[in-house]
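See structure below.
Every protein chain of the complex appears in place save one, which is left out.
Per-chain numbering from 1; labels A and B assigned in written order.
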Amino acid sequence: MQPDIFQLRQRQSALFFVLLSGLTYGAILLTNYDVVQGLTAIPRAFVWATANFIPDDEAWQRLPRILDKLRETVLMAISSATVASALGLAVALLGATTTRPHPWFSPPARAIASVFRNIDVSAWALILLFSFGQSAITGYFALFFVTFGFIVRVMIETIDEIGTESVEALRATGAGYLAIITQSVIPACLPQLISWVLYMIETNIRSATLVGILTGTGIGFSFDLYYKSLNYSSASLVVLVIVVAVLLIEALSNAIRRAVL
Amino acid sequence: MTLPEPARRIRVRPLTRANLSIQATLIGLTLLTVYSFTTFDSRNIELEQAVRDMFDNFRLLLLEPRLKNVSVLEMLHQLFVTAGLGLLTTIFGAIIAFFLGLLAAQNLAPRWLTDVIRGGTAFIRAVPTVLWVLFFAVSVGLGSVAAIIGMTFHSAGYLIKAYSESFEEIEPGVLEALRASGANWWQTIFQAVVPASASALLSWTFVRFEINFSTAIAMGATAGAGGIGFDMFMASGFYLDLRELGAFTYAILAFAIALEWGATRLKANLGPQRH
Partner (left out) sequence: MALLQVEALTKRYGGETLALDNITFDVEPGEFVGIIGPSGAGKSTLLRCVNRLVDISSGDVRFDGVSVPTLRGAALRRQRTRIGMIFQHYNLVNRLSVIENVLHGRLGYKGTIQGILGLYTEEEKRDAARIIESLGLSEQMYKRCDQLSGGQKQRVGIARALVQQPKMLLCDEPIASLDPNAAKIIMDTLSDINRTTGITILVNLHQVDVALRYARRIIGINRGRLVYDGEPERLSNEQIYQIYGSEAGDLILDLRERYAA
């Protein structure tokens, strides 16, 4: 008898959902998650927010100081992403199948990228605290390492995807290695690279807030300060400022992406 | 005597909008980077010495890891708590995102509704996860409940965008054919939209699981979510024990690389996907 494909598929999806439910239940037990409390907390939090999580006059007076911290955080996000991407591109060129000087370069390049991006930015911050203490440099390097690992990985893929054919053609003309890189591979990959840098800047601004809580710098520190001193109206203004900044930068980078690609 | 060549130089790179934008972006990024270095606050730090320390610390961290304040079993337990946080928030986020994603897809829902949902999710995504968690912690206290709700918010925001874009990539003809045959909205969804986009949804969900695992570490370190992130925070800030931190780092690295490997396998099995 021919196996019924519909029945088979149904059985597969049923199994999938049973397995998923089991995992979910296990995770609820493991994390001590109180489902009822979780559901009721959401409306409670928003009711509380409408009364207390709104900037008052006192908070607005702090706006210049908050904006100054925001500037610090945004600049850190941009410069760490930019420098890490430049270095990441160089390592990706060494690691990509199309452009590597020797096959031996690929495994270490990929391994380095993997280690850097698979250690979370908060873990990097905790590690770097030992060397740089509670300072902006700790955060800078944490963002830098994660961005670097990410860019190496995506640029290796990009180079191998769009570079292979033109590299062969330029080798056939007798062009040197560096000329092939600067005249063909980089112009071909630059729009993609810019798109990824912008993406990492967006990500880094959010991460910088988190890292700032750990390292006592930037806008994350401002939030932590007000939050811990129970000054919720000022804390809410910090959130508002971050949201506006992130949305503005997203809009700007989308405009750049459209123009560049 | 020969006359000089006509002075008209031939341009090589045309001044197109794309070329100009690329140059402007590169120059802008460079200037902002240089400017940020000049304003960098590094007063209290001997940078050279600190960088040397960093390499010494890395050596200690990577080459001499060992546990002291917790046992191996305890560490694995905390690792699984963190993974559980990531899993729960991914599943909750995915369920919410599936329904709202349908309503945010322009080929499935009216324009005013997609605009409202997209605006809302853009806001949700713009708030860093840690702030969501701390926000909910005011009502329920620091702990797994606040962490899970807060992380679920951000996951849902991310997945709604990803899912709705996947739904929009379905060929219009498929939807048209089903509508023409008299299928109602839910029938169209489950007979055409879900099967056609299932692999994309699965792929995005797995990517989000990777992100949520990382976020769960961070929430343990900064927002009282527990798990291995909290242990790392203690090793770093309280015990000042680099070698124990090294052991934890290896644990999260191994788990994250396993997840990444799984995601790559999944993508390869599901056929070509966007990043």
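Just a few scattered comments:
What we mean here is this: contacts are C-beta pairs under 8 Å (C-beta built on N, C-alpha and C of every residue); 3 or more make two chains touch, one makes a residue touch a chain.
Just so it is clear, the structure is predicted and the values come from calculations on it, not from any experiment.
Across A:L63, A:I112, A:A188 or A:L225, the single residue that touches the chain missing here is A:A188. The chain not displayed touches subunit B at residues 5, 9-14, 16, 18. Where subunit A meets the omitted chain, the residues involved are 162, 165-166, 168-176, 178-180, 182-184, 187-188, 191.
The rule is simple: only the chains that are shown with their structure count from here on.
Distance from the subunit A centre to the subunit B centre is 6 Å, each centre being the mean of its Cα atoms. Residues 20, 23-24, 26-28, 30-34, 37-38, 41-42, 44-45, 48-49, 53, 72, 75-76, 78-79, 82-83, 114-115, 118-123, 126-133, 135-137, 140-141, 154, 190-191, 194, 197, 206-207, 209-210, 213-214, 217, 220, 223, 227, 232, 239, 242-243, 246-247, 250, 256, 259-261 of subunit A are the ones that touch subunit B when the two sit in their complex. Subunit B contributes residues 17-18, 21-22, 25-26, 29-30, 32-33, 35-37, 39-42, 44-45, 47, 50-51, 53-54, 57-58, 61, 80-81, 83-85, 87-88, 91, 122-123, 125-131, 134-136, 138-140, 143-146, 148-149, 214-215, 217-218, 221-222, 226-227, 229, 232-233, 235-237, 240, 242, 245, 248-249, 252-253, 256-257, 260, 275 to its touches with subunit A in the complex.
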